[in-house]
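Sharing a structure here in structure tokens format.
A protein chain is absent from this complex, but the other protein chains hold their places.
Take a look at chain A:
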Amino acid sequence: MAPAARSGRGGARLPQRAEVWKQNVYFTISRLYFLITMETLMGGPLPFYPFVYIICILCAACCSSLPERLPEGPPFNLKLESCNFQHVLSWQAGTDPNVTAYYRVLYDDPRNWIIAQNCSYIEQLSCNLTEDLQNVSLPYSVFVRSFVGTKVFNSSTLDFVPVTDTYLGPPEVNISSCLNCINVTIKLPTSHLRNNEKPVSLIDIYKEIDYHITLKTLDEEHKRPPERTTKETFSSVIGELYPNTNYCVSVMVSASMNKRSIPSAWKCATADSVARQGYYSVSFAGAVCFSLVLGIVLKCMHAGGYILQKKSLPRTLVFIGRTLAYSPCTFETEKIQSVEIIYKEVEKKAVESSVSDEGDSDDSDSDDLSNHDYTRRDIVRRAPHSSDTTGVFVRCSTSSTYDDGSSQASEHPDDDPEVFEENEMDIEKDEDPGCKLLQPFPEENCTYSSRSTNSACFTINLKTVLLGISKETMDSSAALLSSQDDTVDWQHRHAFESQLPEDTESVQKPHCLNNSQEWKDSSSSSNESDSSDSDMDPKTEYLRR
């Protein structure tokens, strides 16, 4: 709370009057008592003195028992507390608190007395005069009028000049550390003065403000020379300080016309040293370097494939994978079957018939072949087909299929055509119409002599194929070859028959597993597939005829 300005001038303490009166009464009684005593001792007449004694005692008793009743009077002890041009007038009541009194505050305009706003008829013993005393340079006179019943009392006047009598401060102070110094940032207190509802700052009033900085350490306190400013917010650097030492700062602001100020609270900081300054820079540099090194290491590891490996398929597989992705066909997992490949001697007649006929005659060729032997064309695989498979079946590209019935077919060639036709029809049944477009050899049917209704091809895991020629076979083959006079070039083929498991009824050849080259060519022509059959498939290393 701001200290009070000049208090009320000439205001007497009315409660003291009662005290003075009582003291006078006691003094008179004591004097009478003294005189009576002296007369008694000197042997004077005594008959009426006892009555005087009794009267004096009664009077003293009456005075002591009288309640201290304050006589009614005007307000007194006026105090005007002003801080940053916020003025609050307070006073003491001149009447008994039990008696209700109303108050009115008036201040002196140079020519007239004006009733203060919001203080026209109040019961409290204070009044805010901030809005009333707007002329900062004018010497105002203020007094309080009290209304007690029908009585009116006026207090003494209080003189107040806002520009010189208001207290300034405390300012806002912030401090920060620097190298062997501290930086003090000061913001002037906000003035409560308004000019047409616009705030008026202390700089606007005083034009210049002086600020005094007091520096304190554990040992001593030092008041720095005052400095002057014309800004609302400013800073001052206190240098030449001892590093790593705690300093506290307090700031007072004043003006040339007004030295009444309220100091700010102490703010403390420690002056930085070189090491501390360097510590921050070194830490920052170290963090940056560490981040760079870590990034380089991660990049190298990523380039070396140690982290975040992006496994990419070869182009061929990518294409196949892409094609499969769009393929409406689904495939079942192949079951690897072990087969026994038996090389058989190919009869000349069957070979010739198979070579001369092409296209649609492939069926008959294959029929002939099935009677005697098998020529495997293209890729020979075997994919056992389960009976409950609902997936799309892709037709085989080759015309070879092998099963248990192959040996039987060779033994009974007459039955083979029927078997083949039957099987061919079965193949057609198993064929998924949707896959036809994907077939490189749509017209081709796999030749097989199997009893299976659905199998036209089979898949063989080459890794399990054991190639071998029995002695008997070799002898017969050698004899056969030596007797051949055909100009037709033979390409050795691996005719074999496989022994199928009984539960396998059909063999499906996944169309999508053909090489990409064949896949591309399949769409162009189906007839061409026959010619390609005669070529050696580089992918599978199978010979064709």
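Points worth noting:
We adopt the following convention: a residue touches a chain if its C-beta (ideal position, glycine included) is under 8 Å from a C-beta of that chain, and two chains touch if they have at least 3 such contacts; residues count from 1.
One rule holds in what follows: contacts and distances are computed from a predicted model.
You can't see one chain of this complex, but its UniProt record names it "Interferon alpha", from the set "Interferon alpha", "TRASH domain-containing protein", "GATB amidotransferase" or "Queuine tRNA-ribosyltransferase accessory subunit 2". Of A:P50, A:G149, A:P226 or A:G295, it is A:P226 that touches the chain left out of the display. One of A:V237, A:M257 or A:V274 touches the chain omitted from the figure, and that residue is A:M257.
Set against the missing chain, the residues A:S137, A:S283 or A:T464 yield one that touches it, A:S137.
Not every partner is drawn; the one left out touches chain A at residues 6, 9-10, 108, 110-111, 113, 137, 139, 141, 156-157, 159, 161, 163-164, 207-208, 210, 226, 228, 255-259.
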